[in-house]
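As you look at this complex, bear in mind that one protein chain is not there, while each of the others sits in place.
Chain nomenclature is as follows: A and B, assigned in order of appearance, with residue numbering initiated at 1 for each chain independently.
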Amino acid sequence: MGNCIVPYCDGPKNTNVRFTLPAVCFVWQSAMIILFGVFVRYNEESDAHWAEYRVKHNKTDIENDFYFRYPSFQDVHVMIFVGFGFLMTFLKRYGFGAVGFNFLIAAFGLQWALLMQGWFHFIDPVDGFIKIGVENIINADFCVAGCLIAYGALLGKVSPVQLMVLTLFGITLFAVEEFIIISLLHARDAGGSMVIHTFGAYYGLSISWVLYRPNLKDSSKLNGSVYHSDMFAMIGTLFLWMFWPSFNSAISDHGDGQHRAAINTYLSLAATVLTTFAISSLYQKHGKLDMVHIQNSTLAGGVAVGTAAEFMLMPYGSLIVGFCCGLISTLGYIYISPYMERKLKIQDTCGVHNLHAMPGVIGGIVGAITAAAASEPVYGKEGLIKTFDFEKSFANRTPAVQGGYQAAAMCVAVCFGIGGGILVGLILRMPIWGSVADDNCFEDEVYWEVPQDEEPILPVLEYNNHMATNKNAEVMETRFNVEQS
Amino acid sequence: MGNCIVPYCDGPKNTNVRFTLPAVCFVWQSAMIILFGVFVRYNEESDAHWAEYRVKHNKTDIENDFYFRYPSFQDVHVMIFVGFGFLMTFLKRYGFGAVGFNFLIAAFGLQWALLMQGWFHFIDPVDGFIKIGVENIINADFCVAGCLIAYGALLGKVSPVQLMVLTLFGITLFAVEEFIIISLLHARDAGGSMVIHTFGAYYGLSISWVLYRPNLKDSSKLNGSVYHSDMFAMIGTLFLWMFWPSFNSAISDHGDGQHRAAINTYLSLAATVLTTFAISSLYQKHGKLDMVHIQNSTLAGGVAVGTAAEFMLMPYGSLIVGFCCGLISTLGYIYISPYMERKLKIQDTCGVHNLHAMPGVIGGIVGAITAAAASEPVYGKEGLIKTFDFEKSFANRTPAVQGGYQAAAMCVAVCFGIGGGILVGLILRMPIWGSVADDNCFEDEVYWEVPQDEEPILPVLEYNNHMATNKNAEVMETRFNVEQS
Partner (left out) sequence: MGNCIVPYCDGPKNTNVRFTLPAVCFVWQSAMIILFGVFVRYNEESDAHWAEYRVKHNKTDIENDFYFRYPSFQDVHVMIFVGFGFLMTFLKRYGFGAVGFNFLIAAFGLQWALLMQGWFHFIDPVDGFIKIGVENIINADFCVAGCLIAYGALLGKVSPVQLMVLTLFGITLFAVEEFIIISLLHARDAGGSMVIHTFGAYYGLSISWVLYRPNLKDSSKLNGSVYHSDMFAMIGTLFLWMFWPSFNSAISDHGDGQHRAAINTYLSLAATVLTTFAISSLYQKHGKLDMVHIQNSTLAGGVAVGTAAEFMLMPYGSLIVGFCCGLISTLGYIYISPYMERKLKIQDTCGVHNLHAMPGVIGGIVGAITAAAASEPVYGKEGLIKTFDFEKSFANRTPAVQGGYQAAAMCVAVCFGIGGGILVGLILRMPIWGSVADDNCFEDEVYWEVPQDEEPILPVLEYNNHMATNKNAEVMETRFNVEQS
């Protein structure tokens, strides 16, 4: 099954990654060790000199940034590894690949992200080292999320080596895009509607477009769920849904910033659930609900409120955003995804266009409008400055101007996603990465040792071969006994 | 399968919710948006004016209530969505309904709870708005828990529209009951033994009594578990069990209150596990353990220590409570549930009577006794006032009197549960809610698009139809190959 030479493949496929995968893992991990050795150290709050630093800055231990952000970090961490991982286990025979490759690329990506984001944002001007603390590891997880979203579009159709390459470039592009958006444009995007979701989704969709598989229908019998795989996927859905308030508030401002971001996200997600159920039922024969919608569209509200969650969006504002996104995202699964596959040649396994791209863009727009509408009576004088960080060289920026920059940031995210995706897609088309054939997608056996399923049938068959057909009832009984043992 | 017209149904059933479910979702979500727009704003700790507020009140950022309660909130959130949701997935073919409808009604319920609880407890006297913060979203999750407990009694026997109605009324009743217990009687119930568990359980049981299904045995082949569904249910059990210390401590007093509540709950739950295993083994032939007990009764200690967790119950006191509840709850599953179904006509799918009603009542009694026995030597002068909130108009209340009010609160919870349940049950008997027939309960296919199970059999059958019977071995071999592919 590893090798397939069939007429309709675009050439013979070698899916054996026995040398490429270990080679990539060893080389990249070794490179990480060297680069970390040269560049990375603890920051003031995680270094043993904290005892002196804290006295000098008149802080108590509990004011270490660790205690502000660590609980949120752990929630984000769960979203990355269990949330994204299990969300993709809905396919009947791709659970190992979903959870396993998600695990692999996230573990690599977060190391590379610490370096890339460190070079852009966390270089200590005195000694030139990247100084890391809890905020960095949250940011690294965020950065990885972009690549995992891209994986969602490609699920079941790429090799682990391709995923490692996708992640290497994805993190790099992410860090540059983030630098432009956050540092140059001075846009705010605490929950990453633009920086993470919009970028990640378009990055994945563009790669999927470049890697278009004309004969993917040959794998169609595996491109679906079974009862238990849908249950596993709900684990992913729920952990994403529950911890999204932590995602959007993890790196917001201390105090009211984190507090408000969590509340807005909580509300937005709640509203999304109701419209998702409504549309899912409304558009099906007999009003039956579709698990694909429940697993995915219920999360759209968290994506869309990412940028504005720390602003004074107001509780009802959050509900409105969630309401619209559940609606749009579910309609996307019903109408837009089939259209994209048929007409635009974009095969989007998990529907990231509906879950991340559209809600991400909406989130960017909501953020721009909310920022432009900010005013001193609503935020307070000090609150306005703190929320939008109107300090130093940005001290004279007004909310209206900020709104414009937010909109510009949106465009940067889309461009980086599409441009980067096309570029990386072309690299991934090289025949050296161990990709599968069109008729072998969505199948764990290609890259994993898969255990035999409950094996009752084999002994029966052997038995059967030696028995006369008219002893059928007896044979069946044997089989039954085997299954019961 | 959607429509069944059979003699033993109490009339033909139309389970098509294609218009009612979307209509209810859209109307109620729109109402939420309007009501939130009119009534709900951020409180001082989540509003951007925090920067000024905190200076005025001489607080640091870390003293924002968010940092006291947010980690506990996230644990409670997991209990509501993964804990309750997966606990109910034990049925072999009702996993989608268990997790999915739990998701739907919790997401709706928490919005309505924010409003209802807000009107009773969180109106700002100055501007008349409901001001929300992290404590409110914890309380909203608590409020939802009451309705999810009620769902446990009705699992597999009601339509999603019925559940939405149940939730609307359940939250409303809960808020009134809570107002009477907490504000009027000034009873303490941080973990909600009375307010949440007793009320929720009797509410659900009463509805189940009104909706009694005489022919439910026609669905009996689906009213049980399979191996994997029991494993999914254990995910729910364990997340409830592990995070229960957070549930009982989430809204306790800052400092020792939260600390003590967590420890007491931790101990009580540990003791419950041992007596549950003991009774489960003792009452089965061959001493084999029953998963139903392990999944449910192990949690009874958390319920029963809800009221008294923040009091000076003492570590050994917590162990005693847990010891008794594991015992009583497991015996309930063995003796009381069958009796209730046979004699009292109460069909209790998940056994909420054993997991929530009895332990809830015990919790109320333990709370009353512990409160009545409180004394200054044990609590300290200031500690006694703080723990029981003997301030303002309650400054003169003594522990003994408090014990009396706690007992009164217990009765209020039971009455609201039974009275409210009967009322709402009658509403739910109206034939417009898309309920299922007696022979079609515990079946996801009624309301969900269910994927075909591992499909190897269909091709074989087609093949089989065209082949002579004496080629049976060959046919079986084909089938085997299909399954291995």
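In this section, a residue touches a chain if its C-beta (ideal position, glycine included) is under 8 Å from a C-beta of that chain, and two chains touch if they have at least 3 such contacts.
If you're wondering where the values come from, they're calculated on a predicted model, not measured in any experiment.
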Omitted-chain contact residue, chosen from B:Ile182, B:Ile235, B:Ala408 or B:Ile427: B:Ile235
Hidden-chain contact residue, picked from the options B:Trp50, B:Phe323 or B:Trp448: B:Phe323
Sites on chain B contacted by the missing partner chain, in the whole complex: 62-63, 67-68, 71-72, 75, 92, 221, 224-228, 230-231, 234-235, 238-239, 241-243, 245-246, 254-256, 258-260, 262-263, 266-267, 269-275, 277-279, 281-282, 284, 286-291, 294, 298, 312, 314-316, 319-320, 323, 378-380, 382-384, 386-387, 452-453, 457-458, 460-461, 464-465, 469, 472
Absent chain, residues of chain A that touch it: 2, 16-19, 21-22, 25-26, 28-30, 32-34, 36-37, 40-42, 45-52, 54, 60-62, 64-67, 70-71, 74, 77-78, 81-82, 85-86, 89, 93, 95-96, 99-100, 103-104, 107-108, 110-111, 132-134, 137, 160, 228, 232, 235, 447-455, 469-470, 472-473, 476-477, 479-480, 483-484
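Here, only the chains that are shown with their structure count from here on.
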Where chain A and chain B are represented by their mean Cα positions, the distance between them in whole Å: 31
